[in-house]
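Of the protein chains in this complex, all but one are displayed in their positions.
After this line comes subunit A, so read on.
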Amino acid sequence: MKARVTVTLKTGVLDPQGKAIEGALKSLGIDGLSSVRQGKVFDIELNSADKAAAETALKDACEKLLANTVIENYRVEIGG
């Protein structure tokens, strides 16, 4: 079973990298962007097919390591 964890910055946390990317995109002439925020994606393969257990394990992984919950939010998606 596959899962995807997405970690994003909380609203209000400054993102200097996102700002720089936003500036670069604008300088490429790409119009219509109001802001860019950078995050992280983790693609994780799970051994078992137990969705509930996977969700518990991945939440644990996010709380303990993948996200710094002081400044980041996370989202767990479990695929087929």
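For this structure, a couple of remarks:
Criterion: a contact is a pair of C-beta atoms (placed from the backbone, for glycine too) under 8 Å apart; a residue touches a chain by one contact, two chains touch by 3 or more; residues count from 1.
The rule we apply is simple: contacts and distances are computed from a predicted model.
UniProt lists the omitted chain of the complex under the protein name "Phosphoribosylformylglycinamidine synthase subunit PurQ" (options: "Two component transcriptional regulator, LytTR family", "Phosphoribosylformylglycinamidine synthase subunit PurQ", "Simple sugar transport system permease protein" or "Ion-translocating oxidoreductase complex subunit E"). When the whole complex is considered, the residue among A:L14, A:L28 or A:A49 that touches the unshown chain is A:L14. Taking the complete complex into account, residues 13-14, 16-17, 20, 64-66, 68, 70-71 of subunit A touch the chain not shown.
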